[in-house]
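First comes the structure, then the notes that go with it.
Note that this complex is displayed minus one protein chain, with the remaining chains in position.
Lettered A and B in written order, each chain numbered from 1.
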Amino acid sequence: MTAVPHVLPYLVAVWVFLVGCYGLATSRNLIHAVGCLAVCQSATYVLLLAVGYRDGATAPVFSDIEPGSRPLVDPVVQALALTDVVVGATVTALLLALVLQVSKRHGTVDPDELSELRG
Amino acid sequence: MSRRTRLWLVAVSGTGLAALLVAACLELPPFGGSSHPYGERAVRAALARHTANTIASVNFDQRAYDTLGEMSILFAAVLGCVVLLRQARDEHRARPEPAEVDLPVRRYALIVLPVAVVGGLYVIAHGQLSPGGGFQGGVVAATALHLLYLGADYRALERVRPVGLFEVADSLAVSAYLVLGLAGVLAGTAFLANTLLPYGTFNTLSSGGNVPLLNAAIGMEVACAVVVLLARFLDQAVEIEQGNGKDDKDDKDDKESEKENGKENGA
Partner (left out) sequence: MHHLLPLLVALPLLGAALLVAGGRRLPRRAAETIGCTVSGATAALAITLLLNSSPPLVEWAGGWVPVNGESVGIMLIGDGPALGMAALASLLTSAALAYSWRYFDEPPRRHAGSFPALMLVFQAGMCGFAIAGDLFNAFVFFELMSVVAYALTGYRIDEAKAVQGALTFAIVTSLGAYALLMGIALLYARTGELAMAQIGRGLDRTAVHGGPDALVLASFVLVLTGLLVKAAAVPFHFWLPDAHAVAPTPVCMVLSGVMVELGTYGVWRVYGTVFAGPGGIPPADLRRVLVVLGVLTAVVGAVMCWYQRHIKRLLAYSTVAHTGLFLIGIGVLTPEADDGIALYLIAHAGVKAALFACAGILLDRYGSVDELALFGKARQLRTVAALWGVGALGLAGLPPFGTALGKAVTEEAVGGALALVYVAASAVTGGAVLRVGARVFLGLGPRPKSDGEYETTGAGERPETRRRLSRVPDTMTAVPALLLAGALAVGTVPGFGGLVADAVNEAGSGGVVVTSVHWTVPGVLLGLASALLAVGLTAVAVTRPALLAAPDRALPLRRLQSGHIGDYVAWLLVGTTLLGVLALPGVLGA
């Protein structure tokens, strides 16, 4: 069982991703679905940051530490996570804008009641 | 597909995917391991270019081209929201009623507002030195303005926030980032190359060459973009109403366009 702490953060990411997918598939409200999509995306944050972590390391910012004095976590994944956050926020904004229009045009935000496009 | 069938599908395929991903996790290097080749290279490169915040160096120097894409996504999302949240044919604008605000809320908002704006600008300005930067500071500064909506009312917010101006500033910030990038091409090095400006003294505001400039452009872009985005959503929440009523708003453009709409509907 000693291996568990070494993979636990990764497993958390997997769990978060799958939970998000489950929520998306069973959602009864489009705003909830957009939230679930954000949950799926959070999995990518967790995974990226977990991949970049290093035991006993500090942030890769040298305004108050001497370069080379301490081990550092991976700065690249942090930059990637930042990009990812921005992407997530903008996609969410667009999705919410679309949900807003769906609710106006269809009078509902329940995916079960949207039946214009099929077959 | 019935709900039940869907649930079955999700259960079966989700189990398969979960098994695959868990097996993959067991093969990953142990959490907290010390092998980060790219990360270490990035730290060295950041120090060589006198950028104290390695993440800023990755974002605005080493992988500045990614940030260009990221900024464009934000720009596109703003443009998209402007288009998607425009006034539809069967809608009109209503003048929002001023709302009563409790005194403590008003006081709090008005005290915090300047602090938050300055805080946001500080975070932008120190992006290359300490945690933060254009993205984070821009969001803080932009949302800070909206304390006015909480503390006073919508019209007060509209007065300090001419959306059109912010849209223009947003696209100018995007252009600035691009022009800084193109300067590298014109100088014969490479797109977004950080070789034109001196790298300055380590750990000072002007260190890092191009980094502070790109960071500032991003800060401006993000702040303006968030303001415009929120403005569009607020418009929907407060001003735009369904039904083909008459516009109350004393806006010349709106009236003209309304007339046009009327003509078309009649035709």
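Just so it is clear, contacts are C-beta pairs under 8 Å (C-beta built on N, C-alpha and C of every residue); 3 or more make two chains touch, one makes a residue touch a chain.
Treat the numbers as computed from the prediction; the structure is a model and nothing was measured.
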What is the set of subunit A residues that contact the non-displayed chain in the whole complex?
13, 17, 21, 24-27, 30, 33-34, 37, 40-41, 43-44, 47-48, 51, 76-77, 80, 83-84, 87, 90-91, 94-95, 98-99, 101-102, 105-106, 111-112, 114-119
What residue numbers in subunit B mark contact with the hidden partner chain?
1, 6, 9-10, 12-14, 16-17, 20-21, 23-24, 26-29, 35-39, 41-42, 45, 58, 61-66, 68-70, 72-73, 75-77, 79-84, 86-90, 164, 167-168, 170-172, 174-175, 178-179, 181-182, 184-185, 188-195, 253-254, 257, 264, 267
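Convention: only the chains that are shown with their structure count from here on.
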Could you put a whole-Å number on the gap between the CA centroids of subunit A and subunit B?
17
In the complex, go through subunit B and note every residue touching subunit A.
3, 6-7, 9-10, 14, 17-18, 21-22, 25-26, 28, 30-34, 36, 38-39, 42-43, 46-47, 52-55, 57-59, 63, 66-67, 70, 73-74, 76-77, 80-81, 84-85, 88, 129-131, 135, 202-203, 229, 232-233, 236, 242
Which residues, counting only subunit A, touch subunit B once they are in their complex?
3, 5-11, 14, 17-18, 21-22, 25-26, 50-55, 59-63, 67, 71-79, 82-83, 85-87, 90-91, 93-94, 96-98, 100-101, 104
